[in-house]
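All protein chains but one are shown in place.
Per-chain numbering from 1; labels A, B and C assigned in written order.
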Amino acid sequence: MSTKSEIIEFLHREFPQNTCLVEQVGNRSARIVQHISSDHLRPGQTVSGPVLMTVADVGIYIAILGTIGIVPLAVTTSLTINFLRKASADRPIVGECNLIKVGRTLIVGEAALYSRGDADMVAHAVATYSIPPQSRN
Amino acid sequence: MSTKSEIIEFLHREFPQNTCLVEQVGNRSARIVQHISSDHLRPGQTVSGPVLMTVADVGIYIAILGTIGIVPLAVTTSLTINFLRKASADRPIVGECNLIKVGRTLIVGEAALYSRGDADMVAHAVATYSIPPQSRN
Amino acid sequence: MSTKSEIIEFLHREFPQNTCLVEQVGNRSARIVQHISSDHLRPGQTVSGPVLMTVADVGIYIAILGTIGIVPLAVTTSLTINFLRKASADRPIVGECNLIKVGRTLIVGEAALYSRGDADMVAHAVATYSIPPQSRN
Partner (left out) sequence: MSTKSEIIEFLHREFPQNTCLVEQVGNRSARIVQHISSDHLRPGQTVSGPVLMTVADVGIYIAILGTIGIVPLAVTTSLTINFLRKASADRPIVGECNLIKVGRTLIVGEAALYSRGDADMVAHAVATYSIPPQSRN
């Protein structure tokens, strides 16, 4: 397992392009936040699909790091996202992520995305990650 | 239907953050290209998942624009991507996109992504788009 | 909204091949049970994938009937399932189903499947249903 500050330091070093903030990391879970600027919007004044997919992918990856330790070479093998409602253009996106299977070589997690302060889910994702042999701490 | 140059002009105006290039647009198909820089990579020197998801989503959307005309408010309702192989860090990603259903309110498309010059698919995506009523040209 | 007994009667009449039992129907949720016989197994003495997909699809459909009333022509437009663990060959499969979006024309639901009495999820599905216009009671 890794602490929140170890994960933040790792992301900063290895994923410098990441703009998601880590709010909470627990065993098999994580909550992350993406602040929204005009760069993240698309016509209709809503958050673009790729921004939401990125939050889901990064959030589940962080839940994995918090559960099995820093595994830089864990890779996403599949991701399914359903876009449910227009996300607010002027609120951060919050991703609540949980792992539903932690296997030796495959991990499956789920992300529920919200506009901060709104109870209705804006998108839901499920993703699978492959863990390379011998990479666990 | 829209021509390639109408689509390029529309993307430039409405999606200024888009960095994919439109190579070809046909009836029910499109080919797009994303040049890769260090910003698009992740540890292990491979193209990051969110970059590949973005190419798939944008490419299928462009195939829709080429098929039913410029519909700015068409929205992605779901996307499933399978990551198959490490994409090359030093070659552009090419997305070959085809629509497999063009309904009145729902369109389903498929994207096969490659590192340019390599015959093996690096990722495969299927996505569904909702077309708002009265939006067709 | 429909009651549990209205739904059971409807399934019996319209889906005579259905073998899932309805245990509970609430607003936006349902719990269903599939008893397992040798017909449902595959090599390795586990419940076959198609059986689990059927439970997920039927269970989310029942949650829809319980929420918006009997809509025989509601159709599944997509379903994604992740198989997480071997389901027990000698226990019923329980499907806990929840709707995560109830729109006017599209409904999205989630199913968590378990071997009865075991806390670990054996499969997780997300599915989308299209509701034909004028079909709501």
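To be clear about the criterion, a residue touches a chain if its C-beta (ideal position, glycine included) is under 8 Å from a C-beta of that chain, and two chains touch if they have at least 3 such contacts.
Note that this is a predicted model, so its numbers are computed, not measured.
When you scan C:P43, C:G117 or C:P133 for touch with the missing chain, the hit is C:P43. Among the residues A:I8, A:A89 or A:L106, only A:L106 touches the chain that is left out of the figure. Touch with the hidden chain on the side of chain B covers residues 80, 82, 84-85, 100-101, 108, 110, 121, 124, 126, 128. By the touch definition given at the top, chain A reaches the unshown chain through residues 77-78, 80, 105-106, 128, 130.
Across the interface with the omitted chain, chain C contributes residues 14-15, 17, 39, 42-44, 46, 48-50, 53-54, 57-58, 72-73, 75-83.
To be clear about the criterion, only the chains that are shown with their structure count from here on.
Mostly identical positions are employed by chain A and chain C in their mutual contact, as over half of the interface residue numbers are shared between these two copies. A separation of 33 Å divides the Cα centre of chain B from that of chain C.
Averaged C-alpha coordinates put the centre of chain A at 22 Å from the centre of chain B. Rounded to a whole number, the gap between the C-alpha centres of chain A and chain C is 28 angstrom.
Listed for chain C are residues 80, 128, each touching two or more other chains.
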